[in-house]
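Quick one: the structure is below, and I'll ask about it shortly.
A single protein chain has been omitted from the complex, and every remaining protein chain is retained in its original position.
Up next is subunit A:
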Amino acid sequence: MCPDSAAPEGSSNGRQVLGAADISRVLRRIAHEILEANKGADDIVLLGIPSRGVPLAKRLAALIAEVEGSDIPCGALDITMYRDDLRRQPTRAPMPTQIPDSGVDGKTVVLVDDVLYSGRTVRAALDALADHGRPAAVRLAVLVDRGHRELPIRADHVGKNLPTAQSETVRVRLAETDEADSVTIAGGAR
């Protein structure tokens, strides 16, 4: 699982779908979408789902602050303890959950994750969120939606819809965690 610094097209690392500039443009659009849907930045709380949702949420918060000129609360929501597949794999070490001091009660919480796939992570996140309070509304923003939902869950803000086969692997790399920004797709039938 070592992050590769470069993922050239057609290499064994897979095909690059989004580069650093694309990711930056996509996030900027999502930031504007969130503001548009919410009619401003009031009462928005961004919560990233570890690990890569957290830096994405921070970037969105910075972009929104750039547009609106005011900081918005941003945190992290770990879902490890709420997974429905705990018994199917060795235990994982949970990551920190950071709920902003303003809390989530009555706020519009935007969950942020890198890839939307089965929807099970989001289901777990909704359970986890309910244990921290009662938001007025919960929205979902993802960098990539790769389809294959197993639950009735959809994203409100999508960076890129990426049709995939289930045998393929979508990998998101972010500068904060993996040196450089990229989204690649690998594996599957060629």
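Please note the rule applied: contacts are C-beta pairs under 8 Å (C-beta built on N, C-alpha and C of every residue); 3 or more make two chains touch, one makes a residue touch a chain; residues count from 1.
The rule we apply is simple: contacts and distances are computed from a predicted model.
Protein name for the hidden chain, per its UniProt entry and selected from "Circularly permuted type 2 ATP-grasp protein", "Aspartate carbamoyltransferase", "Pyruvate dehydrogenase E1 component alpha subunit" or "siroheme decarboxylase": "Aspartate carbamoyltransferase".
Considering A:Gln16, A:Asn38 or A:Ser51, the position touching the chain not shown turns out to be A:Ser51 (whole complex).
Residues of subunit A in touch with the missing chain: 1, 51-52, 78, 80-82, 85-97, 113-115, 117-118, 120-121, 127, 131-132, 143-144, 146, 166, 169-173, 177-178.
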